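First, the structure itself, so that you have it in front of you.
In this view, the complex is presented without one of its protein chains, the others remaining in place.
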């Protein structure tokens, strides 16, 4: 397929813009609710307020970002739906996912310091999450490797799928082996949140807000990908011209083929 | 597919036997690693015993990296990799073949390591069957994942060093599971050990399947 | 000799900067190793802290293997190694140059590892000067020994896997000394730590001298 | 009958450089096309594209009725490429290399000895590890795999390079036999006249394109002088 992007690089579509705006507002609201409105937790005191950020961030990273990445990678590898569109989506969502994954670790560590008394411990959930970050950093590293768009896309799609294997591990880590880390309180089997009402709603709001932010970021990254491909296509045009010009005897090499000083030594 | 797999595995193993890399280089390195770990952790024997399973599997892991590296170094002679692509072998066959060859080497290696470990750290396996099952599953997983990622980086010029970056994180789960399982087999509560097989099994299966399906695209990747 | 050394070092580092191997591949691998070691040793934090210096130096050691591997992979293009021999560069210069390049990479790497380690294992260096001196000496020793033995295996096609076998045993002492010295720098009795410098110094010096003297014969060996 | 090769404005990149910048070429079954041009004109790239090894970025590229951009692997199984650097496993003997290639192509190994003998690699040489063979001997071994595989399209990159005088006729004969069996041949050369004599048509390449196509001077030549292909 040609590198010429099928999507025109119009400024962000309206929905993306709105996602961005609403996401920003929502996040602000979450923070406000989390800090001032909802009650402090009996055991954890004000630390509990991280609960409105940490889990949603984690969910966005794991299920939305990496989920989308894996899905679009699959769609790319499947001949019927093969299109660089999916590759770009995958790339965009992995990049965003890596950011959220890092944030998960950060917020988690912030939370861990006071609650567990340590920044870090070799708890299965924590380790597998750190692992996830490394995996997708590997994906990004692989993307840097120059190759035909199709080739790189295939290569990265595979990497994304393999890396995604770690996501279920992260989720079930708390169940498979005993961990310091909180078990699934919200995302448990029978989806029955075992937490205080207003907290649940704030948590939900936080999740929705961050989801919108995610959508916005992916849209932006996607557009950048498209623009990049455009410049590549333009560059190709130019280098083709140059290449053809080699055919004419007036190419750069000829003049320098033999300096006068050398003639008839 | 299976015919091709046998063909490739045979070829790789024959080359290994000729160049003796697996036998003379990877093996001693693995043993050395055990020794070095012992070094690094200092002579406290109790620590060693408790760390033994982990160290064993780290050694195996490192050997996997070397083995897969070698397995693709074979293909990266002047025109050889193209040769493999041009040969028309079913990619799935290539994958299974190379993975099988690597697995065979790893199997031999583990037996030796096992002996070395019991000598060095004075630890002994109580529930043998558990250790064996764990090893088999882990080996399959390691070989498959290693080969899969080897292909990813085989085309790239930074092969030697890119490979570990790609392999290690993916193999981490198997490392964890295998060492815990072995811990169980060595001394710890059996039930734990067994429960870890539940991680190893799916991991191995997953990678074999993923490999068979996706190896074609990867070989193109050159 | 020194002119040649600069020439070679410059060439190697330039190639590194082009291919970014050291930056993008070796570095993450080293960090990964710290993580994996932690994996293998299990979550007991106290063990980690005590093992930290050893692990740090094992990671550095592994990186040395990768770095030297890479350093000679550069020379093993179609005719490049002969090129180096035919070029008429003073072997001692080649040795010093390659060693310097590797040392430079290792230095950068250690800074990053240092940070990673303090984050991961929550250990902190108390007597910085001791740690730094130990690192410098150890790095020189590692780079020299690695380069020296790299040459041995550079000619052979089993480069990737032969190198570690050759490097590791010789580096064991430096590993031991460096980690003990660091243990001292981290917490342990300072006097011990310092005393270990007396091992590192001679080791480094020895290998540099041996390299300068023996590198010619080694290059012939191919 | 429809052509074995049909390129229209085929573009192929190496890195970001258009080594092939819109090449047009058509090759009919049983035809021998020689490709000549200055160093860097794009000959090797052209052959690698036809072999399905270098992906086509844009333009039309159909080989043996298969669209390269759809299913390159299918093409690879049916074409045979002799590159600048023959692709052999150094640790395997000449014989093992050939038999591996043949079995990989799903063929039996009964042809191995014949193929090796055909290119003058017999006796001791057949059981010498490929890594130890001389430049010309390596190319002969690579040729042997082609002889054994008998592909439908032969792609020879400078087939004469580092082959001794005896083997030059060998190459000519192999080409003749291949075409006699209905296969097509595309080969590059830096000896335009010699190449012209061996080919039905000759393509000039420059700047990654085919700049000129001229008729070749090849007559039917099926007699093979026995004893040509000995190695001293």
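Just so it is clear, A, B, C and D label the chains in written order, and each chain counts residues from 1 on its own.
Criterion: a contact is a pair of C-beta atoms (placed from the backbone, for glycine too) under 8 Å apart; a residue touches a chain by one contact, two chains touch by 3 or more.
The structure displayed is predicted, hence computed values, not measured ones.
Touch with the chain omitted from the figure is made, among D:57, D:118 or D:140, by D:140. From the options D:3, D:40, D:73 or D:122, the residue with contact to the unseen chain in the full assembly is D:40. Interface residues of chain C facing the missing partner chain: 4, 7, 11, 14-15, 18-19, 74, 77-83, 85-89, 91, 216, 220.
Interface with the hidden chain, as seen from chain D, comprises residues 14-15, 17, 37-41, 44, 84-85, 125, 132-137, 140, 158, 160-168, 190-192, 206-207, 230-232.
Please note the rule applied: only the chains that are shown with their structure count from here on.
Each chain gets a centre from the mean of its Cα atoms; for chain C and chain D, those two points are 46 Å apart.
Separating the centre of chain B from that of chain D, both taken as means of CA atoms, is a distance of 39 Å.
Rounded to whole angstrom units, the spacing between the C-alpha centres of chain A and chain C is 35. Contact with two or more other chains is made by residues 127, 131, 134, 138, 141, 151 of chain A. Contact with two or more other chains is made by residues 24-25, 28, 32, 35, 39, 42, 78, 157 of chain C.
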